[in-house]
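A single protein chain has been removed from this complex, and every other one stays in its place.
We just call them A and B in the order they show up, numbering each chain from 1.
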Amino acid sequence: MGVTTRLLQSVLVLLLMSFVVYGLMGLMPGDPIDLMIAGDPRLTPDDAVRLKALYGLDQPWMERWLRWLGQFIQGELGYSRLYARPVAEAMAPALGNSALLMLSAMALSLSVAIPLGILASLRPGGPLDRLVNLLAFASVSVPVFWLGLMLIVVFAVGLGMLPAGGVETVGGGGLADRLRHMVLPVAALALAGIGQAARHMRAAMIGEAGADYIRTARAKGCGPARVVLGHQLRNALLPITTIVALEFGGLFSGALITETVFAWPGMGRLIYEAVMGNDFNLALSGLLLATAMTLTGSILADMAYLRLDPRIGRK
Amino acid sequence: MRSGAAILALLLAAILAAPWLLPAPDALDLIARFGPPSPEHPLGTDDLGRDIGARLAQGGVVSLSVAAVTALLAALIGTLVGLLAGYHGGKADALLMRLTDGMMSLPLLPLLIVLAAADPAKLGVPPGMTESEAFAVLRPAVIIACVAWTGVARLVRAATLSVRSRDFVRAAEALGARPARIMLRHILPNVASPIVVATTLSVGNIILIESALSFLGLGIRPPLASWGNMLTGAMDVVWSAPLLAFWPGAAIFVTVLGFNLLGDGLQKALDPKRLSD
Partner (left out) sequence: MRKFLAPLIVSTMLAAPAWAKDELAIGITQFPATLNPSIESMLAKTYVLAFAHRPITAYDASWQLTCLLCEKLPTIENGLAKVETLEGGRKGIAATYALRADAKWADGTPVTTDDVVFSWEVGRHPQSGVAAAELFRRITRVEVKDSRTFTLHVDKLTFDYNAINDLHLLPAHIERKRFEGAPSEYRNRTAYDQDSTNPGLYNGPYRITSVVQGSHVVLEPNTYWGGTKPGFKRIVIKAIENTASLEANLLSGGIDMIAGELGLPLEQSLAFEKRHGARFNVITKPSLSYEHLDLNLSSSLLSEPKVRRALLLGLDRETISRQLFEGRQIVAESVVPPLDWVFAADLPKASFDPVRANQLLDDAGWMVGPGGVRVNHRRERLSLELVTTAGNRSRELIAQVMQAQWKKIGVELRIKTEPPRVMFGDTVTRRKFPHMALFAWYSAPESVPRSTLHSSMIPNAGNNWSGQNYPGYASPAMDQLLDSVEVELSKDKRKAIWRDIQALYAADLPALPLFFKSDSFILPKELKGVQPTGHQDPSPYWAENWRWE
């Protein structure tokens, strides 16, 4: 499956998705103008009609989609109604926040999962292996928002050691303050991701353990550590690379639930607010960006797979 | 696998026994709001004085019903797609697999949000139907099933590919049987075990997604209780009643763990060649 074919298909997926999402958003009942009217006694029905016409909310969504598509292809992302600024400006800080959160969580979870997976694979069926297996299951089964809430209850409410949410203390508190705010959300995300990664690592290491080249290396007299770290590990990194590449898209779609619980202003919340607030321009740009990055991630994963293991390409 | 089954059996027993052992989940008691655990209320009371254990049981019934319906729908769609792709091969296979891959690559939660926010009335669903309680359960189920079928599809396709080249299938084709008949009578029974495994493994994920949606207010809506929306309420009072947040989430955790262990065990039992991963 050539890269160009994949890319073309990705573009098709994006186009289709934008159509579906625009349509679905157009199907949402009510719009922000109705909410505004309900909340302000000074607005009259005439104001409602006028404002809806002004924001183009009274036109059929097909027309609006085509118009948006025309602008988007030319590179014009549009103006975000919700944030009163161009879409790119509105998205930039959220992207940064999400990337920070997700990268830290991924780094943390991998740095714990990889050694755990390796250790577990050394003695399959042994006590450590069983423990790792159970932990892995637990981490895959835990609802992230509950984990987040529990962390808040214990560390913020109970012990008062860490802040209960937000990016930093108001007005800026410096690097240490920002790090303190990151601890709980990163921990919640990382804990939920460790299980999967550890099990993949373990399975890959075990899979490699029986391979011919390993037996050859041992027959040649290489010590166990050298075998493990030098050969086995390198090949077992394949599934990890796959996971990382697939999670690439996650950097751009954020983690809505975690961001909600920890009041972290990331892409997840941005897209959510945009969808709920009928901010078509922002919602679509955000969603398309996230999808495009996920698709890119899977293409990259396949390419990395080919690079790391030339045997696959030859099959 | 045994541990998984045991967990689920215990859970089911607790949910079924709750109406006998505990007060009614709707019984308000404004005097005893936020009550600590007591003989009358083993888990305490919530912000309207209702028994938390009873609410958990009620939420459990709802959450599990949604999960069951979703899993069935997802299995149906996934099996259909997998069978068609595996049997016909060629262009159909490529198209269906591209569709599956495309679905899998979409960012899950934002898409679900957009789906959940849409208005069924505008899609043509008659208003009478949208009022019923059954619809309140069906709606999140349909939405989640739209994205949850991909895992089943892949497994079924792989299994179909391997069964397809077997002799009895070739024989049926030679005898002139129609593809639909072959798929239904010959292939389907032989791919049943992967379907069961895939469905069981998907239930855990479905429960997580449903509780996330309900937590955001887009799935099951109050006053109908679900474990997810019990946690939304708990977040507001996390400072005054932190324990309210513990129980619904713990219930979700235990249930999902049970299903994952069960599914993993089934997989090992039914397909011992594959490494569990």
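Just so it is clear, a contact is a pair of C-beta atoms (placed from the backbone, for glycine too) under 8 Å apart; a residue touches a chain by one contact, two chains touch by 3 or more.
None of these values were measured; they are calculated from a predicted model.
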{"item": "Options A:164, A:245 or A:267, residue touching the unrepresented chain", "value": "A:164"}
{"item": "Of A:54, A:88, A:107 or A:131, the residue in touch with the unshown chain", "value": "A:54"}
{"item": "Which of A:20, A:43 or A:128 contacts the chain that the document leaves out", "value": "A:43"}
{"item": "Hidden partner interface residues of subunit A, rising order", "value": "28-32, 34-51, 54, 79, 81-85, 89-90, 93-94, 152, 156-161, 163-167, 169-171, 173, 260-263, 265, 276"}
{"item": "On subunit B, residues whose C-beta touches the chain left out of the figure", "value": "26, 28, 30-31, 33, 47-48, 117, 119, 121, 127, 131, 217, 221-223, 232-233, 235-240, 242"}
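In this text, only the chains that are shown with their structure count from here on.
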{"item": "Complex contacts: residues of subunit A adjacent to subunit B", "value": "9, 13, 16-17, 21, 24-25, 27-29, 137-138, 140-147, 149-150, 152-153, 157-158, 199-200, 202-203, 206-207, 249-250, 252-253, 256-257, 260-261, 268, 271-272, 275-276, 283, 286-287, 290-291, 294-295, 298"}
{"item": "Touching residues on subunit B, where the partner in the complex is subunit A", "value": "98, 101-102, 105-107, 109-111, 113-115, 117-119, 121-123, 204, 208, 211-212, 215-216, 231, 234-235, 238-239, 242, 245-246, 248-250, 252-253, 256-257, 260-261, 264, 275-277"}
